[in-house]
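Complex shown without one protein chain; remaining protein chains in place.
For clarity, chains are labelled A and B in written order, and residue numbers in each chain start from 1.
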C-alpha cells in the first residue's frame, strides 16, 4: 500500500493543518511540555489539565483525547476516569499509552482495565505490549489484543507495526536518536490522537501518523549531532514537512 | 511614547539584570521548566514550588509572584490562595495569567475571584479576556477590567495592548512562531512579574516587558527554521539583548 499510503499521509497531514484539532492530553510530568510542543508544531491545539473538575469542559471543547499512564498519581487516575467517560459520551476518539506497565503491577492492572474501555488506538513498545497482553509482544499478540479491545494496536520500535486485527502495516525509517529523547513515544501517541480527530478510519489515521513521525525523525536525524540538537530539529521537521515529503515508508508486512 | 519607551525598556532591563529579582511562580505543569528558563535567561531568579506549607518561605524571599491557572489542581489552588495572601501582606506585586479560562467554568469562576484580589497585572489573550470580562475582549473591555480590578490589563496577540484604565499602549512586532511554543504567554507573564519587581509604576513595567519580549521574539524568528529552533534562539535573545536593541515598538494606539 506504499503509493496509497504516501498519498494518505500527505492528505491527512494537510487535513490536520487545516482543521487544527484540539487534543486534550492527560499525560505524565516528564512528557507534558514536549507533548504540547509536538502537537503545536504539527498543527494541533493541545490542552493538558489533569484537574478532574476541569476535565469535562476541556473534553467538550476538544476533538480527541490522549491517556498516558506515566507518573500516575491519584489525581491523574481520577482525571483519566472522568475524561474517558466524557469522551465516550461525546463520541470522541481516545488513544491509550500504557507507558512502563512492565515495571509496576499497579499500573499494569489499570492499563488492562482501560484497554477494555474502547480506546481507538493503543500505542506501546514491545515490553509494554508484552506486559499488557501477557505474551511476547509479537505480531500475533498485537492482532489478538486488537480483536479483543477493538482498538488499533500500534507497536513502535525500529520498525513500527500497526494492526486492527485484520489489516496491518509496518513502518520503517525514523532515527535512533529519537529513543534518547524522553517522552518521544508519549508525544507520538498524542499526535496519533490528533490524526484520529481528522480521520474516522482509525487504522489509516494511525498508519499516517507513524509515517509522519518516522519522516520527521529522519529529517531531524540527518542534521542532529546528538539527542540535544535532535529535539529542535524534530519539532522543526514536524512543522515544516510537506505532504510531498513522505516517500514509500508504509508497506504491508 | 516611542522614544521614551525605548529608553524605558532599556533602563528597566538594565535594572532587572542588575537587581536579579526573585520571582516565585505558581504555574502549570506544561510551563514550569520553560518559565524558569525564560526568567533565568532574562536575569531573574525563579522558584516554582506549589506546596502550600513551603509557599510562605518562598514568597518572603521573593520580590514578585506569578499566578498562572493552567493545570489547576487542589494543591495549586491552595498554594495560590496562600501565595496571594502573603504577597499582599508583604506588599509584593503579583501577576495573574488566567490561561484557558474560556474552556472551563470552574477555572473561570476562580479567575474572577482572583481578579478581585488586587493583581498588579492581568495578562491574557483575546479569548481569555473575553471570558474573564464577559465581553468581546476588545480594548473597551480591557479598560473596564483595569478600572474595576485596579490591575494593568494586558492583552497579547499579534499586537499587544496594555492599559491601566487611563494610559494605554500598543506593542507590535514579535514573531508568529512564538504562538507555536507551549507556555510562551505563561512565561511572558512571569517575566512581567520580574519587571514589576524593579519598577513600581506597573503600567511602565508591563509596557517595557512587552517590548522586550517582542524584540527577543523577532530576533529569534529571524534565524529559526520552525518552533523547535525558535526556543533556544528566543532564550539566547532574552539573554543577549542589549538596552540599545529595542527600536520604536511601543506606540500610543
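By our rule, contacts are C-beta pairs under 8 Å (C-beta built on N, C-alpha and C of every residue); 3 or more make two chains touch, one makes a residue touch a chain.
None of the values given here were measured: they were computed from a predicted structure.
When the whole complex is considered, the residue among B:81, B:201 or B:236 that touches the unshown chain is B:236.
Summarising the interface, chain A meets the missing chain with residues 28-34, 70-74, 100, 103-107, 180-183, 224-229, 231-232.
If you put the missing chain back, the residues of chain B touching it would be 29, 32-33, 36-37, 40-41, 46-51, 53-54, 57-58, 61, 75, 231-240.
Just so we're on the same page, only the chains that are shown with their structure count from here on.
In the CA-based superposition of chain A onto chain B, the rotation angle is 120 degrees, rounded to steps of 5.
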